[in-house]
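Missing here is one protein chain; the remaining ones are kept as they sit in the complex.
After this line comes chain A, so read on.
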Amino acid sequence: MNTPLRRVGIAMMVMILLLMGNATYVQVIKADDYRKDDHNRQRVLLNEYSRERGQIIASDGTPLANVKGTGDSFKYQRVYTNGPAYAPVTGYYSLIYGSGGIERVEDDLLNGSDDRLFARRLSDVITGRDPKGASIQLTVDPKVQQAAYDEMTNRGFTGSVVALNPQTGAILGMVSTPSYDPNRLASHDGDEQETAWKEYTAEDGDQPTMNRAVRATYPPGSTWKVVVSAAALEEGKTKDTPLTAAGSITLPNTNTQLPNFNGTPCGGGETATLEEALARSCNTAFAELAGELGDAKLTKQAEKFGMNDNSLTMPLTVAQSTYGPVPDKAALFQSGIGQRVVEMTPMENAVIAATIANGGVRMKPYLVQKLIAPDLEVIEETKPDEAESAVSANTANTLRDMMLKSETNTGGEGRLSGVNIASKTGTAEHGVDPAAVPPHAWYIAFAPAEKPTIAVAVIVENGGDRGLGATGGKVAAPVGRAVIGAYLAGR
């Protein structure tokens, strides 16, 4: 009987070897696939929770997101020092509801699993240190961010503010209101998380978790006239080119009237110059100008400013801003005043302002300044990236002068003394019956005009506190000026 017993022994060894071979396949070869499977998110998140997550800090070193040790099985809890003001930037980090913002897009670095941290992780295993995540230093300037957030919330506005450094594309501030408190979503109390999440994502609520700066698109209204002017100047027109000064025109092939604001003529004469038309924001002039330039040229100019680009990440994904397609001549006329076929994010409008401020060169916006390893060594630093030249330097200079005039013509409070701001306001109609819905108020600007260091875009949804009588100048401009003031005062 010993021979068959020995064979049974071999069979037993084969069974154990098969099990070990299969374990190798599951735990070594396929391990990464299983670890990263979507269904496994819960386990990975739970593992991440017990690791010391990296910090998110502002450009001046102010901590925005930190961790505190807890006595429970998760070990660490995420803490946001000024949660609501920075929520559109930091995002949230929730056990149940996943993550958003920088917490989401830079998760691998923050939780320490990124390949760039591999050598350090290995040494952690050997030395027995607890692995830590890398920290992320943002480009956000707390003065700008705080000023923008305070301005918007003190007035109870729904909307967004984006501020850029025109020379580099660094995002100095990115605010979306109303905001939410990411601390509640990071709570280790499941009920608190659930309550907060339900409140923040309620269908009939005001969607505080939506980052309006990059996720929402609006008709740009009269701020778009800057782009139409740019196209015209690039076509050889000058700021003195005469345009119609009529108080109202009829859209081609329709009976629809397109009036100026309040139906008034554009200045005193038969015609108005391009400069005057922009300064007074005359609708009729720009509608006809758009009709004259045509769809193709406007599209080309719009795309040079970054429109119709669906691939922008900074590293948060920016929704596509669109120009066109233009179905007919009437729509082309309306597109000249930033209505109907034009939709853009506040980020894109800030990019347009920054491009003009930077002599016509469009810089790619970015939010992450540095990646800092747990041992404080800089892993990577973002270098400014030139996207393309949108307009010539001459055109940019002319546009700047025209926008200076526009600022002088704009009403509203909060003018800064001793600082020259170049700006354009917009009052964008929207909705099914635009006459009955308060318009969105826009303001794009840069300063100081001589050597711009900051460009901003402000949008206040649905007229802010002015209702149907709202204009960009009355509602959005004071916010923009205050942000510029806060930034320049600190320099």
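We take it that a residue touches a chain if its C-beta (ideal position, glycine included) is under 8 Å from a C-beta of that chain, and two chains touch if they have at least 3 such contacts; residues count from 1.
Definition applied: contacts and distances are computed from a predicted model.
Visitor: Which one, "Carbohydrate ABC transporter membrane protein 1 (CUT1 family)", "Cytochrome P450 107B1", "Transcriptional regulatory protein zraR" or "FtsW/RodA/SpoVE family cell cycle protein", is the UniProt name for the chain you do not see?
Guide: Of "Carbohydrate ABC transporter membrane protein 1 (CUT1 family)", "Cytochrome P450 107B1", "Transcriptional regulatory protein zraR" or "FtsW/RodA/SpoVE family cell cycle protein", the absent chain's UniProt record names it "FtsW/RodA/SpoVE family cell cycle protein".
Visitor: Using the definition of touch stated at the top, determine which of A:Thr24, A:Thr195 or A:Thr264 touches the missing chain.
Guide: A:Thr24
Visitor: Contacts of chain A with the missing chain: which residues?
Guide: 1-6, 8-9, 11-13, 15-16, 18-20, 22-24, 26-28, 30-35, 37, 39-40, 42-44, 46-47, 50, 71-73, 75, 125
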